[in-house]
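All protein chains but one are shown in place.
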Amino acid sequence: MTATAQRPTTTVFRRPRSHTGFWSWITTVDHKRIGIMYGYAAFSFFVIGGIEALLLRIQLAQANSEFLTAGAYNALFTMHGTTMVFLFIMPASAAFMNYLLPLMIGARDVAFPRLNALSWWIFFFGGIFLYSTFFFGTSLAPIGPGGVTGNLAMGGGPGSFNFIASSPDGGWFGYQPNAGPLYSPGTAMDYWALGIQILGLASLVSAVNFIVTVFNMRAKGMRLLRMPVFVWMTTVVAFLLLFSLPIIAVALFMVTFDRQFGSVFFASTAGGDPILWQHLFWLFGHPEVYILILPAMGIVSEVLPVFSRKPLFGYSAVVFAGAAIAFLGFGVWAHHMFASGITPVAQAAFGLATMTIAIPTGIKIFNWMGTMWGGRLTLNTPMLFAIGFLAMFTIGGLSGVTHAVVPSDWQQTDTYYIVAHFHYVLFGGAVFGIFAGLYYWFPKLTGRLLNEKLGKTHFWLMFIGFNLTFAPMHWLGMQGMVRRTWKYPPEFGLGPWNLAVTIGSFVIALSILVFMINWYRSKRRGVASGMDPWDARTVEWMIPSPPPEHNFTDPPVVTRLDHFWHLKYDEDEEGRPVRRAEADALLERLEHEGNNPSSPIHLPNPSYWPILMSVGIPTAFWGIIYHTNTWGKALIVIGAVVILTSLIGWSIEPLEEPHGDDHRDDGSEHDFAEVGSGEESGDGVEDV
Amino acid sequence: MSAEHQEHPTPAQYWKIAAFLAVITAIEVAMYYIDQELELGVLNAGILVALSTMKFLIVVGWFMHLKFEKPLLSRFFTAGFLLACGCYLVVLSALGVVAVRGG
Amino acid sequence: MAGFRHRLVRAAAWVVGAFTLAGCALIEIDGSMTTFDPAGPNARRLDDLFWMVFWIATAVFVLVMLGLAFILLVFRDRGQKEVREPKQLHGNAKLEVLWTVIPALILAAIAVPTVSAVFDLTGCDDDAMRVEVTGHQWWFEYHYPDYGFDTANVLVMPVDEEVCLEMTSEDVLHNFWVPAIHGKRYLVPGQITLLRFEADRTGTFQGHCAEFCGLSHSLMRAQVDVMSRADFEAWAAAQQVPTLVPGEGTLAYEGFEIYRNRCIQCHAMRFDQDDLSISIERSAFNGPDLTHFASRAVFAGAILPEGTESREDALKRWLADPPYVKPGSFMPNLALSAQEIDALIAFLGGTE
Partner (left out) sequence: MSDLAHDAAIADHPEHESTGVSNVKLGMWVFLSSEFLFFGALITNYLLYSNRSGFEGRYPADVYDIPFTSVSSFVLLMSSLTMVLAHNALSRGDQNGVRTWLFATAALGSVFLGGQVFEFTEFVTIYGATPATNPAWSAFYLLTGFHGLHVAIGVIMLLTLWGISRRRGDLSDKQGLNLEMVGLYWHFVDIIWIVIFTVVYLISVPPV
């Protein structure tokens, strides 16, 4: 890396300097490396959550099966849902955002690199904390009215508990009072509540970081309405996180206090209102589902134009539709409670509000089709996944509209029809979108291409497996198969289709295996992609692949939407692109300059403090769970001390190595009154 | 510090503002006792809300300088505020009814 | 263009295949919990609404897919030399308006029947017969205020008239669902929710607790017996009379003794000798009222007897180890001996 040089070592609070090897990853504040770490972590959790799903499916493959105990089954669907939502889709989106956001707006890094590292490490240890429940968590039989306890079968059998069963089992939305102290005794649900609390904190920090980055760090000329749609969706999602996470934070605190400190928010015996939990959870929960889908929509909006060789149709419409979805998303939460006994007025109002969301979403769908219309479509793997998203998400969306018809939802709610809906939007939508992104940006990551043959195999296996898995669920639901049922009797006649579903889920698993193989091989022996393999449109392709640590040697001065494309192409009088003569020369120049900056470039220094601070948080939270005994209290103290020390260390850490001629600092001479105020160093990156 | 185009209030002005805030607070507390006597009910609530809103705006506008900042900041700030009011009012009304008896 | 026809054929094959599969499904599933065979006006209203929105959604989906298919077939780049670069269209205001307005109209069309149905189908008529439903982990209890008795698992109601379920829960959330008669409604501890039940055909209908309510949520089912008004009155009359204390010395009497020493802690029962009777209030913990246990086709959360199993065998299994049959069950394993179980079966068999 050109930006590294020798420099004298000074002061106690030296900042770490290694740029390769283990420590460089531990201490990195480089948004690209953080993005990569997010990505691998998210995918690992996808595999774990998926294996949990496969276990569910084996249990449900035929009627009255006893492959799993009741407790194990409940624990598995709870952990499956929680994992897929909070530990897979969200961090996977965060991976794309981290890696691409600065590249797409022509910035050196995010606004607060150290905070960015902090988010990542908090997420990472949050995930560890949540999963530590498998080893430390306990869940016991419920305590009924009058303090009578439920009973578990002695010596094994379907009624007994086991390793898996001793983890959270309240469902991913932990309805009260079932997930409360009486009906879910033991520590498992505490791990769940506090684990999600930690993960939420991580997302909140990134949300602030990304918003500031988007508003303050765009390269010259990159006006808001010249930003790629993915950046726009990132911004929208950041606001959704910003405004919805505090709500779930409060709700989770209430649960934790009920379970740990004897408050009675949801204790119906003391007059607590279980419905309050539902309002708070879904007031977060519905925005959350758009948090899950909008990044994927952003990805698709990048992929479709490139492989249609046309600009995105109705750019501003797509952008504003995204914002509209987010805004409306805050006004529909009670559609998860149509059966809870809320007044008819409320039911009608929320039903209508829910329907309206179909309109902006439709706008997106139709504009995407408009993008492909009259284009020159290259049906390679990323494109296939993007098109798969379009088709599959539409199914999920439309089944969503059938829920919005309140009375018919009284039949559908809490059945597999719902399970079908949300897997079509989550898997058919978010997951297909994420894979489209992986195939599209893999060259940016590695400078190599993923293998097309394996890619297409992956797509078709996944596409068929996906539909085989989730399409029959619509039918099962309408045939009366309720959700979260560990067993179903033969006389309900649900067996055959459940078997089909189980087979489908293993086909999906197989397709994922193919993908893993493809990734592993292509990273080493993939075809070299060069700088601009797709003839792309956006500025992240104007730098070498993989990008140099400093991203842009000199940030682009953006003149219009799809800046990069217009550097390469003119339009003839008919409005058809004609490649400029100097295009190839330009690419070569960019590649050369990208790798060899003429003048050394200032970058924020690595730091120990983010990881240290984020270790403190789960430590303290473990303490909270066991606060009744001394070593629990000890853990709280230790955690608090670690957090405080790292806070202090953080704030007095030197911004650069004194006298260091290594220019990897963010310019301590920075006048904070004005952003970046003129001088080049750090480009407004504030070392916070 | 950053991009403030108008004049800062002077310390003297700050003291005046604070005094004004103190007075409002006094009135609020007074209202509380008046209400004990006269049972104004809703009217009392209305007045109190109005008064505290005034305090709120003054602190935000002058002490937090929002009045002198780029409009963008106030946009974010009000967005959060209004969203909170909107959503939670709906939650409250929904729950208020449910408690009596479900549909 | 050969490729084009080829592709069409393949697509057609897929479609046909899919439909035949679906067809088989329709035949194959007997659907004792199906929502597609409504047995009452409310359920029928829901069914109609569902199909209405289902066909609209299907139409939308088919249109979108046709569009997509067309695009893929026509605009796909097959590496032909002659194809030129596409025109760089940036959007079209008219179209934007069009595909904003049309969906809005479609949704408005869906909204009208939705809203009216919501208001028609919530709440109860005041003159409707009341039945108080209480959810327990993991069984449903029914109290008939007009007749003053309790029963469990099997809800009995007259045909062709509205019955108003006043529902609440004693522990966690439950969700009462009998697809053939009406949609779902939560049972919320500390609150009352209403569900208007009306069946226009006699018979037995299956139900299920649909909200996750802990370990044995999967085993919390319900059964509804719909009968003529006359039969219902007869049944209600029979339920009101207390049950007989079996004659001394009989096997049944031994069972009665066991009941009085052990089961009585949780299970209320009304006997012809008042001093023996205990009521729900007096029992420490509330299990199903057993007064007319024998009159119920199913027990233990309406999961037993299973399939073709005889009632005896089912009771044997249950009494031998309740938590094994129903994880988390509040009825403990009482370590009853074989003959104690036989005695209880004899006793309970007599509680017609």
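Structure notes:
Just so it is clear, A, B and C label the chains in written order, and each chain counts residues from 1 on its own.
Everything below uses one rule, namely that a contact is a pair of C-beta atoms (placed from the backbone, for glycine too) under 8 Å apart; a residue touches a chain by one contact, two chains touch by 3 or more.
As the structure is a prediction and not an experimental result, all values here were calculated from the model.
The chain not shown here is in contact, across the full complex, with A, B.
From the options A:Ile34, A:Ala153 or A:Leu204, the residue with contact to the unseen chain in the full assembly is A:Leu204.
Of the options A:Val264, A:Val345, A:Leu586 or A:Ile638, the residue whose C-beta touches the omitted chain is A:Val264.
Which of A:Ile122, A:Val229 or A:Leu245 touches the hidden chain is settled by the complete complex: it is A:Leu245.
Think of the hidden chain as still there; on chain A it touches residues 107, 111-112, 204, 207-209, 211-212, 215-226, 242-247, 249-251, 253-254, 257-258, 261-265, 267, 270-273, 276, 280, 555, 648, 651, 655, 668, 670-678, 680, 683-684, 686, 688. By the touch criterion stated above, the residues of chain B touching the omitted chain are 1-3, 8, 10-11, 14-15, 17-18, 21-22, 25, 28-29, 31-32, 44-45, 48-49, 51-52, 55-56, 59-60, 62-64, 69-73, 76-77, 79-81, 83-85, 87-88, 91-92, 95-96, 99.
Keep this in mind: only the chains that are shown with their structure count from here on.
Looking at chain A, one finds that residues 273, 275, 340-341, 344, 347 touch two or more other chains.
Taken residue by residue, chain C touches two or more other chains at 122-123, 185-186, 188, 191, 193-194, whereas all remaining positions touch fewer.
For chain A in complex with chain B, the residues that touch the partner chain are 215, 242-243, 247, 273, 275-276, 279-280, 283, 330-331, 334, 340-344, 346-347, 672-674.
The touching residues of chain B, when paired with chain A in their complex, are 1-3, 72, 80, 83, 86-87, 90-91, 94-95, 97-99, 102-103. The part of chain A that touches chain C in the complex is made up of residues 64, 69-71, 74, 141-142, 144-146, 148-154, 157-160, 170-171, 175, 177-178, 182-184, 268-269, 271-275, 308-311, 313-317, 339-341, 344, 347-348, 351-352, 355-356, 358-359, 362-363, 365-367, 369-370, 372-379, 387, 390-391, 394-395, 398-399, 401-402, 404-415, 472, 475, 478-494, 496-497, 571, 574-578.
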